[in-house]
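One protein chain omitted, others in place.
Let's turn to chain A:
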Amino acid sequence: MRSIPRVARAFAVAGALTLALAACGGGDDDTSTSGGDELVTVGFVAVGPEGGWRQANEANVQDTFTEEAGFELKYAPATNLDQRSQIDAFTSFVDEGVDVILLSATEGAGWEDSLRRAQEAEIPVILVDRGIEPDDTSLYVTRIAPDNYEVSTAVAEWAVSEFPDGGNYFVLEGPAGVSVVNERNRGWDDAVASVPGLVKVGAQTANWSTEEAKSVFETVLKSNNNDIQLVFAQNDEMGLGAAIAVEEAGLTPGVDVKIATIDGTKPALEALAEGRLSFVAEYNPLFGETLLEVVEQVLNGEEVEPYIVVPSETFDSPEAATAALPSRKY
């Protein structure tokens, strides 16, 4: 099945070459750009539908690597966040011999063999957003991402300034084992340690989901007799779920329980403007341009840094959120 399009492509390439040669023979001899006309194939092993942030990020990448810009982007989202399907897509990109692979891993561990195969095939791999574990920088060219550690440190610094006398807090995490979760936890834990009064009453995963976060947090409130002042939700969706749970418990989010989230999607900023969330740290998804530059550098054989940080903002008040909302793209 697969061989047919390949044959067709071979014919197409042959046809194009013939045309190019014919053009050469026709007149001006400056067409040494036979390489320039060809599209660079980019395989994007993506996460797929996961939330507003991912949606914005992957749409941005797709909008950047267009045919007008000289790229043919092959977008391969994971099936229901399953790593197996990502590895399959990755392997088929290697077999196909694409020019460069972009990888947003759903899970950090277990990528060594696949990355080595790409290395043997001399296909550069650029990690987009998600890192791999263990973080062996020799296996990939570079990782481009906002810094999870910095972003969650920013949330923690806000928490420290908001609760100088301490309080009880709860953490709503993503699925266990994902690098984002580990990094966001580290950033938070390191910064919060400076206020001994801030007590962690627990942490649970809600799988990035609003529905699960609501269900988890209503039970957490009961098991702690509503004695929780702060929630650190590792993404917007879970923070919004926690806000609903707080309202249903008869408390007021933003007053009785302050909720801080990471991502900075539109619904979260709207909730911040209404005072239902108290702090939103952006985790900037729109770095397609940076990615494009890096891909070009890599293809030209230039050296790039193993880790490129995308700058992000924070929003700490309803006013800041209201000001940012009109220009929000995701």
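Heads up, the rule we're going with is that a residue touches a chain if its C-beta (ideal position, glycine included) is under 8 Å from a C-beta of that chain, and two chains touch if they have at least 3 such contacts; residues count from 1.
We adopt the following convention: contacts and distances are computed from a predicted model.
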{"item": "The complex's invisible chain, by UniProt name, from \"Polyamine-transporting ATPase\", \"Cytochrome-c oxidase\", \"ABC transporter permease\" or \"Beta-ketoacyl synthase-like protein\"", "value": "\"ABC transporter permease\""}
{"item": "Touch criterion as defined above, residue of A:110, A:202 or A:275 at the omitted chain", "value": "A:202"}
{"item": "Options A:190, A:211, A:289 or A:305, residue touching the unrepresented chain", "value": "A:211"}
{"item": "Option from A:220, A:233, A:269 or A:324 whose C-beta touches the chain left out", "value": "A:220"}
{"item": "Residues of chain A (touch criterion as defined above) contacting the omitted chain", "value": "48-52, 55, 80-81, 173, 175-177, 202-205, 207-212, 214-216, 218-220, 222-223, 237, 240-241, 244, 248-250, 267"}
